[in-house]
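The complex is shown incomplete by one protein chain, all other protein chains being positioned as in the whole.
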Amino acid sequence: MTMSAGVAGTRADAGVGASGAINIRNVSKTYDPLGVNVLAVDNCSVDIAAGEFCVVVGPSGCGKTTLLNAIAGFHDISQGEILLDNKPICTPTHTSPPGADRMVVFQNGALFPWSTIISNVAYGPTVQGKLSARDARNQAQNLLAELGLPEIGDRYPNELSSGMRRRVEIARALINDPTVLLLDEPFRAMDALTKSVAQEFLLQVYDKVRKTVFFITHDLEEALFLADRVLVMTTRPGRIKYALKIDFERPRNFHMRSSKRYLELKSEVFSAVREEAAKAFEAGERELA
Amino acid sequence: MWNAARIYKSVVSVTVLRGAVSILGALVLWELGRRLQVPFFAAVPAPSEVVVALGKVIGSGKFWNDWAASYSRVLVGFFAAQIIGVPLGLAMAMNRTFYHFAFSPLEVLRPIPPLAWVPTAIIFWPTTELSIAFVIFLGAFFTVVINVLGGARNIDERHIRAAASFGSRRMDIFWKIVLPATLPSIFTGMAVGMGITWEVVVAAEMIAGKSGLGYFTWSSYVGGNYPQIIVGMISIGLAGYISSGLIRSLGKLATPWQRQF
Partner (left out) sequence: MVFAVEAPARQIERQNEPVFGKSQVGGVSFALFRLRHSLTQPAPYIGFLGIVSLLLAWYLLTEFFNLPRFNKLPGPVAVWTEFTSRTPKYGISIYTPDYYMHIFWSVWRVLQAFFWSTVLGVPLGLFMGWKKTFRDYSFPILEIVRPIPVLAWVPIAILIFAGIASREAPIVFLTFLATFYATILNTMLGVESIDEVYFRAARCLGSKPRHIFFRVVLPGALPFIFTGLQIGVGVGWFSLVAAEMLSGEYGLGFLIWDSYVLSQFEVIVIAMMTLGVIGYLFSAIIRLVGSLLMRWTERGTS
């Protein structure tokens, strides 16, 4: 079942006052790392509805992180535009600086190692001046409890397991009430067991807040388990080749992974991605940022 | 990857231009400070005077003799430190017992500044040259050993295991794994050691020498030829920079795998 890329996915239960719709229109990005022009992303277009959980898969180095970075505001694009709720946030001439409306959870984690957990989580509201330091800490404490995280407020990130750290980082992002959550392969470095627990955690959080999520991964099972829509990107230069709607009910659980429908979807995505993965394997180039 | 456009771009880049501006600006301020008798600058000869002094001195043979004298002392002491220090460090890295045995005396002697050894060295060695060389040796020696040890400690255990699983003998592991992996640290140690060496040479020449750039600088002061002091300082800085640069280039040649791509 093929769907052309660029068809906006809609959610019947997007919620009142939904915001966080992202429109990516004809975006291209050229890097120039060593004096050699590299086209990282080539004419990418996709519309993401408010509150949608959108997962992008593709081989390493295909440009998915480039797209995420552009949405987040870490670098600009060479062509095209990106809109958030119909306001341009990224064009060749102007990039909205990174902000709490587009929170990022990074691949290897970016909890400040020199701050305690509670300091880390309270960082956003404190620094933005929204809350006093004490109120921010209280709110952070409450959020951690709400998310089912144990009493770890006074620990340092180094003392925790990677699964715990990633969850704290999600809390740190959530406390700022972002419009969009951007996750750059957050569970990549985890073993399969920890990963599945972390994924279920993320889904529980998503069910509660229903924010727009832009999630990058190379793990197909993860993509199918988490997403409302899976977008497949080609190898560099990256383009959205294929969009697949995942129509499983929420809340999801791991039993769905053995359902017939799931296996059908999986083989469909797999063959789409495999072609690209084989190309990347042959190319053998080093990945860019 | 190298072409005319890239070279041009890197030379005329903003960074380089800003650097040039700030250096020129500093020189101008220095010159003005001297002329306007600004408190601290009034005592320091101005760039213009330094250039004049440089011109006078370049022609004289004695100046270049001093260069040669300093360099020869540096080379002798420095290489002695490498020849003894590198194998010692490697031996300590390879053998735990030897490491513990040698480490404590080294740690006890290391904090003593090399120049504190000058009188002892003068008493002990028959000639001034040897005493100076000895002090230089000490300065570079400890640095080398510490860096070699640091480099050896950071060798990824897995490389050694991989080699062992291929059936390597102990000496093979040394020559093919430990030595190459430690090479970057050896060269870092050499670069740092070279800097320390020049410090020691200059001081030793000022204290107890009769030739060399340090002596040249000191005797300019004693003789009241102040612009020449700065000529001496710049010469020493330049000489040290050249030798450090040589070592860094040698290091890059010896460790081609470290190049960034």
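Order of writing sets the labels: A and B. Residues in every chain begin at 1.
Rule of thumb we're sticking to: a residue touches a chain if its C-beta (ideal position, glycine included) is under 8 Å from a C-beta of that chain, and two chains touch if they have at least 3 such contacts.
In this text, all values refer to a predicted model and were calculated from it rather than measured experimentally.
Note that the absent chain touches A, B when the full complex is taken as a whole. In the complete assembly, the contact with the undisplayed chain comes from B:E199, out of B:E31, B:E49 or B:E199.
Across B:I7, B:A68, B:A91 or B:A116, the residue that sits in touch with the chain not pictured is B:A116. Residue in contact with the omitted chain (choice from A:L83, A:A110, A:V209 or A:A277): A:A110.
Where subunit B meets the chain that is not shown, the touching residues are 14-15, 18-23, 26, 39-40, 43-44, 96-97, 100-105, 108-120, 122-126, 143, 146-147, 150, 154, 188-189, 191-192, 195-196, 198-199, 201-203, 206-207, 214, 217-218, 220-221, 226, 229-230, 232-234, 236-238, 240-241, 244. Seen from subunit A, the chain kept out of the figure touches residues 72-74, 97-100, 102-104, 106, 108-110, 112-115, 123-124, 127-128, 150, 155-162, 164, 172-173, 176, 189-191, 194.
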